[in-house]
Every structure is written in structure tokens, then in C-alpha cells.
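Below is a slice of the complex: some chains, not all, each in place.
By written order: A and B. Residues from 1 in each chain.
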Amino acid sequence: MADQELDPQTQAELRQFIEVENSKARFQSMVHNFTDMCWDKCMTSVGNKLDSKQEQCLVNCVERFLDTSYFVVNRLDELKRRA
Amino acid sequence: NVRGQLAVANAQELLQKITEKSYKMCVTRPGQALDAGERQCIAKAMDRYMEAWNLVSRAYATRLQRDSRGMQQ
């Protein structure tokens, strides 16, 4: 709305600030979702620290979920190209 | 473009559900990489989820039509 009153450089800085904050918010929101999902998958009990099996499970849970997501997107693209 | 935005939102929602359901069904113990069996399972789960979506969509549309005819009588 008030964009016309801002000089081009300030506008560009503002736009970049918003973009960076948005991507931070998206990142944190993904981390919340992953931790929620992977906690249920990996943490059936809690001790005095995360044991190495739980740590490995949490990392693999995130990695394999992202693999699944890429696999699904790539396969959909392929199916669309062949159709 | 309202229509385009709606289609994109719909596709994104479908994509997210497919990923979640395939992962839940096929990757029960996440290892160092997706193995061949997991990939095959994900491919099948994707296809079946889209079939299920289409079937549910037709069933719901048919039901809505039937109910609205019932109300007009």
C-alpha cells in the first residue's frame, strides 16, 4: 500500500527481510512436524539421554521422509511426461 | 486467478497426503537409505492413493446428487 513512498533500495531490503523470515518460519514449522512424527516412531521410552539407536532413528526418520517426498514428486513428474 | 490457486492448493494437499500415507505404510523402520522394497511399496501406495481419491470423489458426488434428488421429491 505505502510502497510508493519507499525508495527502491528500502523496498528491496524489506522484501528480502520478509523472504528470510518466511523461510525461517517454514523451516521451524517443518522441524516441529518432523520431531512430532519421528518422536512417535523412535521414542517408545525415555532415559537420561538419547541413546545412539534413538539418535540414528530420528535422523533416518527425517532423511527417509524427505527421500519419500522427493521420490513421490519425481515419479509424479515422470507419470505426467509419459501420459 | 482463483481457479488456478484452488487447483494448486488441491494438488499440494494431495501430494502431502500421498507422501505421509506412503511413508507411514512403507517405511516402518527408516534405515540408511530407501531400499528397493520400500521404493516399490511407495510407488504402489501412490498409485492406490490416487485411485482411492478418485473413487471417494465419485462416491461422494453420487451421494450428494442422490440426496439432493431425495430432497426435491
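As a working rule, a residue touches a chain if its C-beta (ideal position, glycine included) is under 8 Å from a C-beta of that chain, and two chains touch if they have at least 3 such contacts.
Model, not experiment: these values are computed from the prediction.
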**Prompt:** Full complex composition, in terms of the labels displayed?
**Reply:** A x3, B x3
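One rule holds for everything that comes next: only the chains that are shown with their structure count from here on.
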**Request:** Find the geometric centre of each of subunit A and subunit B from their Cα atoms only, then give the gap between the two centres in Å, rounded to an integer.
**Result:** 21
**Message:** List the residues on subunit B that touch subunit A in their complex, please.
**Reply:** 15, 18-19, 22-23, 26-27, 30-34, 38-39, 42-43, 46
**Request:** Give every residue of subunit A touching subunit B within the complex, in rising order.
**Result:** 41, 57, 60-61, 63-65, 67-69, 71-73, 75-76
